[in-house]
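One protein chain is absent from this view; the other protein chains keep their places.
Chain lettering (A and B) follows the sequence in which the chains are written, and residue indices restart at 1 in each chain.
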Amino acid sequence: MSTAYGSGTAGHVAHHGERPRGLGRWLTTTNHKDIGTMYLVFSLTMFFVGGTLALLIRAELFQPGLQLFNPGFFNQLTTVHALVMVFGAVMPATVGLANWMIPLQIGAADMALPRMNLFSFWLLFFAFVLLISSLFMPGGAPAAGWTLYPPLVLQSGSAFPMAVFSIHLMGASSIMGAINVIVTIINMRAPGMTLLKMPLFTWSWLITAYLLIAVMPVFAGGVTMLLTDYFFKTSFFNAAGGGDPVLFQHVFWFFGHPEVYIMILPAFGIVSEIIPTFSRKPIFGYEAMVYAIASIAFLSFIVWAHHMFTVGMPLAGQLFFTLSTMLIAVPTGVKIFNWTATMWRGSLSFEPPMLFALSFLFLFTIGGFSGLMLAIAPADFQYHDTYFVVAHFHYVLVPGAVFAIMGGVYYWLPKWTGHRYDMELAKWHFWLTTIFVNVLFFPQHFLGLAGMPRRIPDYATQFADWNMVSSIGAFGFGLSQLLFVWLIVKCARGGAPATAGVWDWPHGLEWTVPSPAPYHTFEKAPELK
Amino acid sequence: MAAAEHARDPGQYYFPHGSRLPFYGSVSLFVLMAGAAATLNGAGAGAWVLGLGFVMLCVLFFLWFGTVIHENQAGLYNEQVDRSFRMGMMWFIFSEVMFFAAFFAALFYARQLSVPWLGGEGEKAVTGLLWPDFDAGWPTNGPGALSPRDDGSYEIIPAFGLPAVNTALLLTSGLTITIAHHAMKMGHRGMLKIFLALTFLLGFTFLGVQAREYGHAYHELGLQLGTGIYGSTFFMLTGFHGLHVTVGAIMLVVIWLRCLKGHFTPRQHFAFEAVAWYWHFVDVVWLGLFIFVYWL
Partner (left out) sequence: MSIAKRNSRLSAIAGALATLAAVPARADWSLLNMPRGVSELSREIYDMHMIMLWICLAIAILTFGAMAVAMIRFRKSRGAVADTRMLHNARLEAAWTIVPVVILIGMAIPSVEKLIKIEDTTGSQLTIKVTGYQWQWHYEYLDSGVAFFSRLARSSDRARQLGSGIDPNTVDNYLLDVDHPLVVPTGTKIRVLLTANDVIHAWWVPAFGMKRDAIPGFINEMWIAVDKDKPGTYRGQCAELCGADHGFMPIVVIAKPKAEFQAWLAQQKAAQS
């Protein structure tokens, strides 16, 4: 995408002659747009890495019997797939969008702490160098699932400390990124941009950033305890010393549950930008939308043990976590209904961003419903650790978070590159993606209900048919993503010039600057009416 | 780098245009972490890599803070920049609070839940069947009586010995730094220097006392990291705290040196305040430790 800046912005480039060229630019830039671009490119790369691992998983599960991998290696695939997708693909994608769009949306010239911004990015990069290289260590990568439960994870080989340290680096990167977002939003808004005038994407990120700062350190503490249990004889998770393996699960999910909202809240924000634009009318119930995000974030701190209904929690605990978890459906419902009401009596058109947002609306809700079913402790005794859970979280993560991100890319791509993209191709990408994602994940509900456990490389023969369907869906889905990359590359290289507003009914400051957005924007704070 | 080159409106927010430090810093941390992993895995060269990473990291701090100090002295930072730094520091401290929260949570979980269960009390009392000889109580090194001593025994450090002395030291240091802060605001630079120096001297004394205490625990009391859940929580909590005191004290020294050089004004001294906040945070954590780890 780097070449895109050149043409339209000659005046600015000449003015700010300090922008280095070539590799040096990417190693030293403190520009929020450059850093945003780096995050996005990194994220797309990781999406392919994680996706390739997923395809290997699906290939092994194509039919019963072990054809490709040893069971131990299969577990490594599952573990690394999840870590790469969560920390390498989805989170950096939303951070990339935050970097690009928050300053544009609030009329700031850049992020508040530009050097730290770059530090966040490169730390993330090296965290993944460390994690991915652990795949090639003797004994292979950690194979205890992305949840890293002890005592199993303590049986890992020499990859173990690398994985722990890579999580430390990711944590440091996320915390710095989150601090930057908060400080930028609180301190850098253009005059007149009051909090309740901020676009919802910015709002969603403000709250996400608080979640990040609150839970990443807890996760860091948790993996540190794993490390000392492994190397320094501590007994946090060892009953003989008075500890408890379940303690780790509490620590992990105190982080892990907010973590899933860290992935979905920015997605909510993106969808809240797209739907009004293509309904040609402002969002319905803006304030309620803000309060809904805040309530979801608050509730996310008190529901964590719904991942642990089978660990033998005291009855009161199970009741509490069932009830608190169910509550999350209320603010989430408010969001879904407000989006629908935004479309109501609008003037709808179906450009690619809108298509993805609509698909999100339907499919995320399906994922939400299965989430609600999981929240019922007695029913979860059956669902837990089956493919029903796998189906749930892929519905909220793939047609949820990932679709919103893709919609966001289609929404803002002309603003980034200055070119219109190939709508035709984008629609093909959309339809193939939407169809295959359902072929891929819907049958997993059936598998789970019929009794197929998750995290197994081989299964009983009655599960064969649906697994085959799911694998076919996976390969179809994967191949369709090649269209996405092709489209982005094409758009970055050239195309019909995009206007500043790009869409029919642009709203918000980002559509007042030219496309492509000049290297420096809002050096003089914009005036708000 | 090139920031100072073009004419700036002094009221404008300062954005550094390009810096090599973040990339260099990431490489340093990567080297440090890779070295630590290799060392833990017993690779011979690991320690060297770890050492290299550490040196690189020290250089990073030197360069990074050097740049910031330089920019500050050059008057590039307006009030808005100052606010950004303040907020950044506050949220950083909050993240540290959450880091400690994880270890405090482990302590409370063990004391309130897992240890009683292992001893056959509470909701999961059946667990007691596995450990018929274990009596729940605190402190404990668990039903396996994990300890470096052959008989599985160990002793603990009583709260009202050295730990109480250390509490006094840290609380006093919280006082001295506040006095130093007032001195700074009033422009009494002599007082400022003395009380700042006192603060870090108290900090280092604290560390000295703690080191003694650790030596005593390790060699004479049979109290080590491996002494069951008590040893684990004790050393992790106090150890991470000690690490933070070390970092805080070093920062105090740096600030002190800067005071000697005549940096800061009664109105603008964010770096001083940041370190003071950090020091107070370390102080508060210690109070929690003293109460929940040593005393109760």
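Note that in this section contacts are C-beta pairs under 8 Å (C-beta built on N, C-alpha and C of every residue); 3 or more make two chains touch, one makes a residue touch a chain.
What you see is a predicted model; the values in this text were computed from it and never measured.
Undergrad: Return the single residue from A:25, A:280, A:420 or A:490 that touches the missing chain.
TA: Residue touching the chain left out of view: A:280.
Undergrad: Using the document's definition of touch, tell me which of A:59, A:348 or A:525 contacts the absent chain.
TA: Answer from the full complex: A:348 touches the omitted chain.
Undergrad: Which residue among A:453, A:478, A:506 or A:526 touches the omitted chain?
TA: Only one listed residue reaches the unshown chain, and that is A:453.
Undergrad: Which listed residue (B:64, B:117 or B:154) would be found touching the missing chain in the intact complex?
TA: Of the listed residues, the one touching the omitted chain is B:117.
Undergrad: Spell out, residue by residue, where the missing chain touches subunit A.
TA: 64-67, 69-72, 75, 143-145, 149, 151-152, 155, 238-240, 244-246, 279-282, 284-288, 310-312, 315, 318-319, 322-323, 326-327, 329-330, 333-334, 336-338, 340-341, 343-350, 358, 361-362, 365-366, 369, 372-373, 376-379, 381-382, 384-386, 423-424, 427-428, 430-432, 434-436, 438-439, 446, 449-451, 453, 455-463, 465-466, 468-469, 472-473, 476, 505
Undergrad: Which subunit B residues touch the hidden chain?
TA: Contact residues on subunit B toward the absent chain are 117-118, 124, 126-127, 129-130.
Everything that follows uses one rule, which is that only the chains that are shown with their structure count from here on.
Undergrad: In the complex, go through subunit A and note every residue touching subunit B.
TA: 16, 18-20, 27-31, 109-110, 112-116, 118-119, 121-123, 125-126, 129-130, 158, 161-162, 165-166, 168-169, 172, 175, 178-180, 182-183, 186-188, 213-218, 220-222, 224-225, 227-228, 231-236, 238-244, 246-247, 250-251, 254, 312, 314-315, 523
Undergrad: Once bound in the complex, which stretches of subunit B touch subunit A?
TA: It is residues 1-2, 5, 12-13, 15-23, 25-27, 29-30, 33-34, 36-37, 40-41, 64, 80, 83-84, 87-88, 91-92, 94-96, 98-103, 105-106, 109-110, 113-115, 117-118, 122-124, 130, 140-144, 146, 224-226, 228-233, 235-236 of subunit B that touch subunit A.
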